[in-house]
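In this view, the complex is presented without one of its protein chains, the others remaining in place.
Chain IDs A, B and C follow the sequence of writing; residue 1 opens each chain.
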Amino acid sequence: MRTTYREAMRAAMREAMQRDERVFLMGEDVGRYGGGFAVSLGLLEEFGPRRIRDTPLSEAAFVGAGIGAALGGMRPIVEVMTVNFSLLALDQIVNNAATLLHMSGGQFNVPLVIRMTTGGGRQLAAQHSHSLEGWLAHIPGLRILAPATLEDARGMLWTALEDPDPVLIFEHGSLYNVEGDLADDAGAVDIDRAVVRRAGADLSLITYGGTLSTALDAAEALAADGIDAEVLDLRSLRPLDDAAIRATVAKTHRAVVVDEGWRSGSLSAEVSARITESAFFDLDAPVGRVCSLEVPIPYARHLEEAALPSVARVAEAAREAVGAGA
Amino acid sequence: MRTTYREAMRAAMREAMQRDERVFLMGEDVGRYGGGFAVSLGLLEEFGPRRIRDTPLSEAAFVGAGIGAALGGMRPIVEVMTVNFSLLALDQIVNNAATLLHMSGGQFNVPLVIRMTTGGGRQLAAQHSHSLEGWLAHIPGLRILAPATLEDARGMLWTALEDPDPVLIFEHGSLYNVEGDLADDAGAVDIDRAVVRRAGADLSLITYGGTLSTALDAAEALAADGIDAEVLDLRSLRPLDDAAIRATVAKTHRAVVVDEGWRSGSLSAEVSARITESAFFDLDAPVGRVCSLEVPIPYARHLEEAALPSVARVAEAAREAVGAGA
Amino acid sequence: MNDEERARAIEAQPERAVDLLRQMMRVRRLEERCVELYSATKIRGFLHVYIGEEAVAAGVMSVLGPDDAVVATYREHGHALLRGVSARAIMAEMFGRAEGCCRGRGGSMHLFDAASRFYGGNAIVAGGLPLAVGLALADKLAGRERVTACFFGEGAIAEGEFHESMNLAALWDLPVLFCCENNLYAMGTALERSESQVDLALKAASYEIPSWAVDGMDVLAVEEAARRAASGVRAGGGPHFLELRTYRFRAHSMFDPERYRDKAEVEQWMERDPIRLLGEALEASGRIDAEQRARIADEVEAEIDDAIAFAEAGTLEPISELTRFVTSERAGAGA
Partner (left out) sequence: MNDEERARAIEAQPERAVDLLRQMMRVRRLEERCVELYSATKIRGFLHVYIGEEAVAAGVMSVLGPDDAVVATYREHGHALLRGVSARAIMAEMFGRAEGCCRGRGGSMHLFDAASRFYGGNAIVAGGLPLAVGLALADKLAGRERVTACFFGEGAIAEGEFHESMNLAALWDLPVLFCCENNLYAMGTALERSESQVDLALKAASYEIPSWAVDGMDVLAVEEAARRAASGVRAGGGPHFLELRTYRFRAHSMFDPERYRDKAEVEQWMERDPIRLLGEALEASGRIDAEQRARIADEVEAEIDDAIAFAEAGTLEPISELTRFVTSERAGAGA
């Protein structure tokens, strides 16, 4: 079936609403407006205002209410329109959602799913272009997912809803219009494992979400000069699939990590550190990183493009890694 | 002069208030209560309620008001009682303080200093024991400082106030009662460079703030078994002093990074990644990390101690590093 | 309530009035002992006692049913105890023992109990309000006739989370009973230095929420108001707000030198000690005599002694369990 990432996400929500009466969606403009990015378009008409709930502009309260509703036995899907606004809800996410189970000695788990749009690339400037999913992966008690494909857009939500703990799903804004084929019976997918999206022998490009296509395009470019890159899609940023990371590096002995976060303190730093810790003596070159430049993301297209990871920068880092210590 | 970290911080604020009419202090209970950790005790009596301002419980508003007052020509010191509550103010810090200068094309800088207590170790449990300074060091536009000594407690504030941009100063709660000698003429210190607190030849322990003493104690323990550890105090977490990190690793060829943040996505990950990138071929062992276990910090003393970095864990990681590839 | 009204209220339900006295005495003694145990370093971390404010929790809890839910703050020992958490489980928690209600992970500020639907124990001021709104939303969606009682101090009213939660609860007609414990101070900050509008019930009313102020030192007045408010909530009247005017007799925490208020003010309030107030009324009404009061005191003392002994005898959670409950136990779970 021909579909888009947006439609796949919507199909996942529709299925979840149909399968489990406890599931409901709440967030800013998810109902009458149809969703800030039109992901929930039509759901209000199908499921009604009781289960498709438009909220006031109150990120802390409706995210916290999602936590409370989960404690109360529901299975809320809370949509925070974009990750940029989630900064207003971090107290609820970090101090409550992430801590309640442990603080209560195992008594109160929080089966909540929070969906957010993330990332730059659409000339929305500094306050609307954050990529904070890797940053939030620092917080114990949270599970962080980054669907990069139609299958994952379609399949991760249900698995996340079955998870007894809080799961944050980050949808890169540039993916919604991506079109492709999806099996008619596509459904739930595992959310534990990283997946090799392209097999290769010379080096590993490790990435997720919005930069998966960047890495795949870079791999094509590299193939043209005879460099055979493997591309690993992390899918889950917390926990990380260490086995898959070790496996690809054991195979290629060289790695470049790509993500759209700012370089310092990026998820790439964590992946790089783990690779060095676990595979130091297998490595033929230092682990490379391609991240966003450490600037507030600017509006002007040429400046924004220069700030974000690009196919050229990934390919260059890959060549460097392959050249080094060869 | 015999003094404490708390008194040194207070002396720094008093001096700043005396030297610059534009400086004022605002935060919860900084006045009549004397400060949640008694750092500002006596300042209200000395400078009056106009400049020592008790705020309502409104972290977002008074941090944002600090940004606005800085834009308006003042030099505010905003005290957020603890980093745990700063989660309520992150929108203002990340979306405004960190972006305004760049977004405005260089027109509006934000000469604001935000002080916060950070860290665990006092049995305050999951919502009062965060160590988020390394996490916030991810954000471009912010400068992040972690005074670990009396000299830095006394001297970093003034330099931070002279900085034209937002500076966050993190004071580890376990340091306030630390006593020691301080030169009577102690004053402003640079905030750009990391400093070697103990010279050594065999490996580098790289740390900051609350875990500096842990690293120094570990170095003593290691000396007993003939391992000569160098201890580098980062002092500034953003920007990092890359030259100093490179220098110590070039000297010892082995490094263990110690911080109280949760391991995944910790500042240690960034330091580890940078060392690997810049000194891969000088390294005799993978860079080690000693961080907090990835759990909400628990109340019970024995559980909390097990969760936080300890002298024993640092020494063990150091022995491993020295043993590895030897 | 004036003495007459109080007398009438006692006559209406004498046993109930005596029980309210007992409940307040339980909280009082539990906490007085906690303070001693803190000085004896048996209890650590932050300890915030409720001494002087017992009538609030006693009065409100007495009108809740087993299916209702409670959300409280870091000053919640009394709320937990009166909600049905055993003194043993509370004391063991404060001792950091595996037998504590949170296996020692939470301590004084984070008491939780699933059995009594006691959702903590939240140490972020106003942080519990959105949770209460969500618990109430779950009840509304599930068509359950339950009330979620949410306790918070007057200091929380300045927080954005208060504002957002009040609006959401009112907008969606959610069954939340907001109980504002106005003890006039947030740490050292007096109400008039934290709120431009110090009439808190009036402020709450601006959200179109039925709100009124109550004498929080008079447990009978609190109980009557709480019953009225709770039944309003149960009847589908949406959220209700009570401003409970009370006072903290002790310091904010064990680290507070109390520079911000003078002894005279404290002593004045102590004359309206809720336990004394009800005790005297009960004696005046002849419903209880000194001997009976002494008996209750002994029973309370025995309960607390037992709880302390239980805590003392408690074990430490094995360190191997430290990483347990970061996430739920399930196949494929990770940190």
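Structural remarks
Here, contacts are C-beta pairs under 8 Å (C-beta built on N, C-alpha and C of every residue); 3 or more make two chains touch, one makes a residue touch a chain.
If you're wondering where the values come from, they're calculated on a predicted model, not measured in any experiment.
Annotation: of B:I77, B:M103 or B:A160, B:M103 touches the absent chain (contact as defined above). For the chain missing from the display, the contacting residue among A:I52, A:L88 or A:V322 is A:L88, taking the whole complex into account. Looking at B:T82, B:N95 or B:T118, the residue that reaches the missing chain in the full complex is B:N95. Along chain B, the points of touch with the absent chain fall at residues 24, 50-51, 55-56, 58, 60-74, 76, 91-92, 95-96, 100-109, 140-141, 143, 163-165, 190, 192, 239. Listed here are the chain C residues that touch the chain not shown: 158-164, 166-167, 170-171, 193-197, 202-203, 206-209.
Seen from chain A, the chain kept out of the figure touches residues 28-29, 31-34, 36, 54, 56-61, 84-85, 88, 122-128, 264, 293-296, 298-303, 306-307.
By definition in this document, only the chains that are shown with their structure count from here on.
Ranking every chain by how far its Cα centroid lies from the centroid of chain B, the top place goes to C. Chain geometry summary: the mean Cα position of chain A and that of chain B are 30 Å apart.
Residue positions 60, 84-85, 88, 125-127, 264, 294-296, 298 of chain B each touch two or more of the other chains. Counting partner chains per residue, chain C has residues 102, 104-106, 110, 122, 124, 127, 160-161, 326, 335 touching two or more of them.
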